[in-house]
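Apart from one protein chain that is not included, each protein chain of the complex appears where it belongs.
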Amino acid sequence: MKKHLVLLAFAATTAVSGAKADSIAAGIAEYRAMLQDGNPAELFEMSGEELWTTPRGPKNATLEKCDLGKGPGVVAGAFVELPRYFADTGRVQDLESRLLTCMETLQGFDSDKIAKTSYNKGEQANLRDLATYVAGQSRELRFNVPQGHEKERDMYEVGKRLFYLRSGTHDFSCNTCHGEKGKRIRLQDLPVLSSNPGDGIGFAAWPAYRVGNGQMWTMQKRLNDCYRQQRFPEPDFAGDATIALGVYMGVNAKGAMSIAPAIKR
Amino acid sequence: MGKPMRIRAKASNGKTNVRALMAHPMEGGQRKDGSGNLIPAHFITDVEATHNGKTVLKAQWSTAVSQNPYLSFTFDGGAAGDKILLSWKDNKGDSRTDEVAIK
Amino acid sequence: MKTTRREILKTTGALGTLVSLGIITASQAQAAAESRPGFASKDLAGALQAIGGKGSESDKVKVSAPDIAENGAVVPVGAASELPGTTDMWVLVEKNPTPLAAGFTIPAGTSADVDLRVKMGQTSDVYAVVKANGQLYYAKKETKVTLGGCGG
Partner (left out) sequence: MKKIKLSVALLSLAGGLVACTPMQKSSAEYDKLTAEALKSFHSKGIAKVERLQQDDSNRLCSQADVAGQPLDAATAKSIEEANFKAIQWPSDGKFLGDWKVGNKIAASGKGMTWKSKTTSNNGGNCYNCHQITKEEVSYGTLGPSLYNFGKLRGVTDPNSPAAKAMVEYTWGKIWNARAYNACSSMPRAGHNGVLTEDQVRHLVALLLDPKSPVNQ
């Protein structure tokens, strides 16, 4: 496992060219490899596991009957098949969206209120830990986001259109930064997301612990901050735009191995 | 009171390796908050590990230890099922002790 | 059984098992901080003086740190000693505002080999200083800290 991650880290940095850049890249790869042991994401996973089995909310219930797509209570392998269509809500839902549904139906929480709460605060912090736990239960599994339902295919097409949507004060789209191989912002490697970026890169690396600010970020938070830097207005938490992008990236990443929860700079 | 630690203790070849993650902000006291006020230092000052009641490591830390600290060390002996206790206390008087069985 | 993975026993605030780690007040903590030699020193020389010096450089002392740290907030650092009778170890980051990052007491039977993560404000030498049979020895290594990101 550890060895595999080291290789991934090297692969991610080999794009930098030139002799000086090579030694920088090798150094950074060494640094990333050293970080793999003892990823603080495990603290959030632990918290999430406890939240999953603890009776909470107005209904004082656990989430152990939550259906993440593979039947009530099945957590292992659920993450790599999300987002997917759920008949009970009639919606395509990603991990965070589905957890919100379970928190509402099983535990009696107000999901709209949680969605509007600031990230890292209150029940949002609990949702973050739950998402980290669920993702960790698909570690090293390969993405297989379903496209069998019409609404799942619709969301892929919508996600694709959103990915290429140039707008805002800087005319940026997702594609501006994530459309071409081997590109960087400053020294930061950019994964290509319009095709399969490979094992443990892009969609297959989130949720991730970010060492820079000591925060655990889910994919919803990752997309939220992308849109902030894109100078767009804010996407609703677990709204259709972010879920559609999740479908687009997840389907593109078919077969890629999940390393979530990962650790990032 | 702090959040639970993540502790793993594994015995092999007559030694036990302990790896721990502690949930703590390790605030350095140099940063400012949104309104420009200095965020006061908040950090773990002392760590102690015991194996079956015997101290196997003591540490003193500064604010320079990273947020959500990681610690790894190894001691002689230890058998599967033995108890490892890890404790920390911080500069605000908060403390936490967690226990794990050696695997 | 939800604790199978970790078997955690919450004893926060309980004094019983560890006499040395009771609940202390903030003022007591402050007093404790003052009794921590070297931690308040603002330069390497002062920090080293407070712990008794740095002794001589020894290849029996190892400091592991990356050549380059992509983010100074988290730099993996290890200190190890092959010297018999190692009782104390310190990790210092020369260019940090207060260089002494951590000190370890190594009881007999514990390997003089610890790993942790420290913050580094800038490119700097990282020191491991150890005390073995009452004598001090050290090793050092430079880690470059890069900054990146796009501000936003």
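A few points about this structure:
Just so it is clear, A, B and C label the chains in written order, and each chain counts residues from 1 on its own.
By our rule, contacts are C-beta pairs under 8 Å (C-beta built on N, C-alpha and C of every residue); 3 or more make two chains touch, one makes a residue touch a chain.
Keep in mind that what you see is a predicted model, and the values were worked out from it rather than measured.
Only one residue in the set A:Arg56, A:Arg84 or A:Lys160 touches the chain that does not appear here, and it is A:Lys160.
Touch with the chain that is not drawn comes from one residue among A:Lys113, A:Arg231 or A:Lys254, which is A:Arg231. Counting the whole complex, the residues of chain A in touch with the unshown chain are 20, 24, 150, 153-154, 157-158, 160-162, 164-173, 175-177, 179-180, 182-188, 190, 227-229, 231-236, 239-242, 244.
As a working rule, only the chains that are shown with their structure count from here on.
More C-beta pairs in contact connect the chains of B-C than those of the other pair, out of B-C and A-C. Chain B and chain C have Cα centroids separated by 12 Å. Multi-chain contact residues of chain A (touching two or more other chains): 38, 46, 50, 211, 214. Shown for chain C are the residues that touch two or more other chains, namely 6, 73-76, 117. Of all residues in chain A, only 24, 27-28, 30-32, 34-35, 38, 46, 49-50, 53, 185-188, 211-214, 225, 228-229, 265 touch chain C in the complex they form. Considering their complex, residues 3-6, 19, 21, 23, 25, 66-68, 70, 72 of chain B touch chain A. Those residues of chain A whose C-beta lies close enough to touch chain B in the complex are 37-38, 40, 42-43, 46-47, 50, 209, 211, 214.
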